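Note that this complex is displayed minus one protein chain, with the remaining chains in position.
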Amino acid sequence: METDELLLNMGPVHPATHGVLRFKLRMDGEIIRDCEIVMGYLHRGTEKLGEMKTYLQFIPYTDRLDYLSAMPNNYAYVKAVEELADIEVPLRAEYIRVLTLELNRIINHLVFMGSLILDLGANTAIMWGFREREKALQLYEMLCGARMTFSYMRIGGVREDLPEGFIPKLNDFIKDMEKRIVDYEQLINGNEIFLLRMKNIGVINADEAINYGMTGPSLRGSGVNYDIRKLEPYSIYPDIDFKACVRKECDSYARYLVRMDEMKESLHILRQVADTMPAGDIITTQKYGIAPMTGAPSAVMTYFPRIFTPPVGEVYTRTEAPKGELGFYVVSDGTTKPYRVKIRSPSFCNLVALPKMIVGLKIPDLIAAFGTIDIVLGDVDR
Amino acid sequence: MNAAEELKQAMPAAVVSTGMLIDKPLAIIKKEEILKAAGKVKEMGFDNLSVITGIDYRDRFEVIYNFFSYKKKENLVLKVVLDHEAPSVDSVASIWKVADWLERETYDLVGIKFTGHPNLVRILLPDGWNGHPLRKDYDMETEQFVTMGEDGEDIVSTDGSNLLRRR
Amino acid sequence: MDSVTIDTTKIKPAKKKPETALEKLNDTGLINTLLAAREREGMILFSTVDQFINWGRFSSLWPVTSGLACCAIEMMAVTMAHHDLARFGMEAFRASPRQADLMFVAGTVTKRMAPRVKQLYEMMAEPKWVISIGSCANTGGPYIESYSVLKGVDNIIPVDVYVPGCPPRPEAWLYGIIQLREKIKSQGYGAKWGLNK
Partner (left out) sequence: MIANAYELVVYILSAIGIYDPINGFFQNYGMEYLLRIIIIVVEIVVLLVFVLLTVMFLSWLERKMFAWVQSRYGPMITGPHGLFQPIADGIKLVGKEDIIPAGADRWIFTLAPFIIFVPALLVFIPLPFGDSLIISDLRIGLLYIIAISALSPVSILLAGWASNNKYSLMGAMRAVAQDISYTIPLALAAIAVVLYVGSLSTVDIVRAQEGTWFDIIPRWFIFVQPLAFILFLIASIAEMGRIPFDFQESEQELVAGFYTEYSGMKFAMYFLGEYAHMFAVSGVIVTVFLGGWTGPVLPFIPVQITSLVYFIIKTYAVIFFAMWLRDTVPRMRIDQLLNLGWKIMIPLALLNLLVTSFLLTAGVV
């Protein structure tokens, strides 16, 4: 009998590719022999737009890179510009930033959990995930009025101060969320079919994972004890008690568990931040600001100039976004617009390892392993 | 002594100069020596290649490699300066697998050729796209359209009549 | 300063709650559309058939599962418990365009994606509708200056309803869907087939 390999094209419109990614699979029956990833269906030219916009105007574009976690994107960009221009950020602003970052980490992982389990064929967990996400989004709406694309960070601080009643609502959310995480674990972790689908699927060991450029929770699932918040502490993370969540199993299930643990750690951080929120300015008055006008509603415009020119230079900063290492390489030529903005997106680099993980497995395993490296196409294609 | 100076001591022929990029050690490497230098960097324990950046400075290109070491928890930045006419540099994809895609992306958007790369084709833009968008002399005026061929491959042309709706 | 969040599940029409079975039936809109047709067209049989078919069509709009970018996340949010698209009978997302009636163009249509979006639209079976969601799909939005973004999805496929926003809030989605339902109500397929002349 003569057998032939089957060329299967998955995507760019396919329910399980989380957007517009395309896999070209060479299949032997159900077994994947080779996997080529074709991307760029969402390439929007963000880096070129970065050269055409002023420093402040570029902030909204960072929202739309990783649209599930806009706040860390905002933060990584403003952090790069702040390092470039050597701007000191007030303590309260840093606290608010960390608060929003960790809240966003929870949102991101909720969507991760939901869509992973939806990809495995169970439909209910995503509803639960989005139910809590909706609550967290209400907090964000209080803060900045937007649900997904916040543009909340500003160079040298944040846009708005915390509204009245925010901290109590946050505390309610934390309390509620703690119970919900237990619910999720009861629904998912003990499910025999779920374990069958996840354990020993998409295995990649620590050395390979590093070589393939994986970062973030996906790398920590391979047993590498690393977290940029710990290794190169930035913002107020050195003062906060938390631990990097690491699992040693290297498989899909480990990557899933790391993210569930991270949600708990984020809640822990949120509680500390909410308890010790200092008073003070929310945006820098240091170098580029003029005299602070307390009480002005649109405080940003008075604090910080819209047209802002950092000194000539270049900088690379990295932050621990929910999906991994998010870096911005910003080059300034002393004008009002960046000369070059390079985005080191976690999803792009994490995706490199996918073919390595899934060759020899089957299509359902591809879906499971792909779900656990948690990519967003806006972040891959930029 | 930071990592850049360490590298200079180990390979004095390859390193042109050292310095700092804000807080990260920076070494400017000769174009021909990048593969050797990268091997040395890997030996020094920099196991993570964070990012490869290509920058068009109108008179020259710069390729920047950011490294991080999980063991020593240190950063290192390597920089290579290329001439503007035919920018090309050796590929480091044989050392770091992630460099495969990062170099393809740099080739795609900035137009720097990486010699020795296993599969140097465009990654974000379709094959046949005219020009490299992140170059400063990229033509933003001409609009290019993509249509789909029989097997789902992309066909780039400036004529969108097959795609656009007649109104 | 407090946040204003609207629980859309609680939005109800201003009229009184239907109680008796007849009122509930009346509330479905089926009888209303039939009666309206009767008033407008007299006792023309095919007009009523027309309204009946339209009722079936706007009550059962199955969207195709195709998210392009940021707006796709809001598409997920709309289908989830809080906003619950299923109330309109629209939770039956079909992964295969053959079985779908409605396409949400949810997100930026890049040059490279444009022929795929067009093909997806062409694969859908008639009758079919398109809702363009978000600034990117409407006009190019924030990416209008980009070299690789199509300036409005209506350049390649016909669009029935445009929903602005970046991304539009779920409430805006629901409003767009209600607008589409209104539009379908007024369409005359019987007239198109030459039945009720």
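Labels for the chains are A, B and C, by order of writing; each one numbers its residues from 1.
To be clear about the criterion, a contact is a pair of C-beta atoms (placed from the backbone, for glycine too) under 8 Å apart; a residue touches a chain by one contact, two chains touch by 3 or more.
Please read these numbers as outputs of a predicted model, since none were measured by experiment.
Novice: Using the touch definition from the header, name the shown chains in contact with the chain that isn't displayed.
Specialist: A, C
Novice: Looking at A:49, A:68, A:96 or A:118, which residue reaches the missing chain?
Specialist: The one listed residue touching the chain not shown is A:118.
Novice: Please identify, in ascending order, the residues of chain A that touch the omitted chain?
Specialist: With respect to the unshown chain, the touching residues of chain A are 6, 8-9, 14-16, 30, 117-124, 127-128, 131, 191, 193-194, 196-197, 362-365, 367.
Novice: Touching residues of chain C against the unshown chain: what are they?
Specialist: That gives, for chain C, the contact residues 9, 21, 24-25, 28-30, 52-53, 55-57, 59-60, 80-81, 84, 86-89, 91-92, 94-96, 98-99, 101, 125-127, 189.
The rule is simple: only the chains that are shown with their structure count from here on.
Novice: Counting in whole Å, what is the centre-to-centre distance of chain A and chain B, each centre being its mean C-alpha position?
Specialist: Between these chains, centre-to-centre, one finds 24 Å.
Novice: Using the touch rule from the top of the page, what residues of chain B touch 2 or more other chains?
Specialist: Correct list: 125-126, 133, 138.
Novice: Can you list the chain A residues in contact with two or more other chains?
Specialist: Residue numbers touching two or more other chains: 40, 43, 45, 48.
Novice: Considering the complex alone, what residue numbers of chain C touch chain B?
Specialist: 111-112, 114-116, 118-119, 147-148, 154-158
Novice: Across the complex, what residues on chain A touch chain C?
Specialist: 12-15, 19-20, 40-46, 48-49, 52, 60-61, 64, 67-68, 111, 115, 126-127, 130-131, 133-134, 138, 141-142, 147-149, 163-165, 377-378
Novice: Using the touch definition up top, name the residues of chain A that touch chain B in the complex.
Specialist: 9, 39-40, 43, 45, 47-48, 51, 83-84, 207, 210-213, 215, 224, 226, 231-232, 313-316, 318, 325, 327, 329, 331, 339-340, 342, 344, 348-349, 351-353, 356, 381-382
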